[in-house]
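Of the protein chains in this complex, all but one are displayed in their positions.
Think of it as A, B and C in the order they're written, each chain with its own count starting at 1.
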């Protein structure tokens, strides 16, 4: 990734398109967010100010430090849950981009004991054992606000994620980690599709999940990125 | 809310956009409606004449009194079920806006004994005990027309609602109450999403609902309002 | 209906818009059809030539006689299943318009023993006992082509329909009858919605259906027609 074409600006450009794609695909509603690590200062990361992902543009992007605090806030309102991103990026040097989403298809797996794991080959990154589930009650007890708004709870979530690509969050959503924005977007979308297929399959009998060999296969190529970008460009043109 | 910028006209502007958003999000079909209390005369409220919510504009807005009767009808056709709004607003001084919807995802919970309550954090306002279900048979007996078209049945619905945010209506839909139009719209949309998630979760096992502490957390911010407004503006531009 | 403004041309205008609305709402795919009885010759009816409903325009409309044969074919290809319309219109003087659809939400009820009846008030016309199911095997035996392409099978379907508004067709779809095109369209759409709600409700427990009094209430007003017309007009504008 650290070639000449991989700059903070190129990462921010992907970050903006990634926000739009995830909103267009229904993975993000008005409340999720996407982040990317800085190349020039890998302890820092970029993310939008508090704004619906579908509307994010270059002026909305802010820089955050290793404590998830803003480098130069200038009065801008921030996502309360930016600690999800800061703590996962701190714990996982291999991760360059994080998505936090309330995907409606994934949510049922966060509140039941149904094991959520790779059922379709495009979601091999989910692994051949159930995705870990973060329950904020395990950190703060029953009297909590359901939100990851501190370094402490962000770090606890990062610990549950461990070396995985996806952690579920009870009654809340998921956190997705990947080696760049394109694959974080791709993983978030295919996590949602795996959930849709698995929900249907569970109603039909005992599903055959991918085995440990199959999930070790390489990541899928980023072929859909061009089409998804085209779709958000068309949607934007229509508003002119 | 009662600051200088909170006027009847500002509330009506939100009411019109709220109608369009709820139609665009599939919460309202051609038959639901939204209302807002008047600031200048808090016993009165505003609501569209009998027209599909997606088409409502400023000229369609009528004023209704505390009996849900029109202040100045001028021959306009009215929603037969305006008593839902008038009676809830009369019973609940804390409520400024009411949504009545036939949300298809919520309807299954109105006709079965499955408990409908907060399963996802964005729907914390649903509470940690099952939403009350209004069955018009309890008021009018078996020989009824399924519709809340009188002050009597409206008051009975308001009584079932009590101090809650959402009441289900058997075989019919729901009534949603909030402190302003934006939160009424937000709650109607997230009630629908909670329903979708809960329907799937019930098929997978025993879901873990939010507990009494978690549902007491503050209401979510109105961040999606800007994007939803943008979406209905785009849809409208496309028709030019 | 037989006032001055109810002419063959006004009915044909509604028929064309009704085709577009049902395609836009996903009730008709490329294969269903809609018909309307002639005012000037009530034994005859109008329907499109064999063309996908979403594309039907004035030039596609043909007149058919009481045997479902064309009055003036001029080489145009016809729907093979026009006998569904001709035989229902012949058997039911109270019916002015018929819809035949492969609605994907309704289809599961045609192949299982789950009773399909009014569960939501907007679908009161479905009645308080299960909708009748036409199985072509009962007419032609096991060796059949699944299609209603003769007066004999059309008449058998009309007999199964009896005095009801909707008959299901095993593994095939449904036939919907109403007093004019607007209500046939409305009923087809709300039949589909009742199916969606009932499928979800059946997974949650024993649903409470509308009772015999409730289904006797008057038909809903045609309020959504204006919005649905507006939606197909917008979709059409977008193609210019």
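A few comments on the model shown:
In the analysis below, contacts are C-beta pairs under 8 Å (C-beta built on N, C-alpha and C of every residue); 3 or more make two chains touch, one makes a residue touch a chain.
Note that the coordinates shown come from a computational prediction; the quantities given were computed from them, not determined experimentally.
Here the chain not displayed is in touch, across the complete complex, with A, C.
Touch with the chain omitted from the figure is made, among A:43, A:58 or A:121, by A:121. Residues of chain C in contact with the chain left out of this view: 23, 29-31, 50-52, 54-55, 102, 104-105, 107-109, 111-114, 137, 142-147, 170-172, 199, 202-203, 235, 238-240. Within the entire complex, the positions of chain A that touch the omitted partner chain are 119-122, 124, 193, 196-197, 200-201, 203-211, 213-214, 217, 220-221, 223-228, 230, 233-234, 237-238.
Here, only the chains that are shown with their structure count from here on.
Taken as a graph of touching chains, this assembly is arranged as a line, each chain contacting the next along an open chain of partners.
With every chain reduced to the mean of its CA atoms, the largest distance from chain C is reached by A.
In the Cα superposition of chain B onto chain C, the rotation angle, rounded to steps of 5, is 90 degrees.
Each chain gets one centre point, the mean of its Cα atoms, and the points for chain B and chain C are 32 Å apart. Put simply, the C-alpha centre of chain A and that of chain C have 45 angstrom between them. Residue positions of chain B with contacts to 2 or more other chains are 203, 238.
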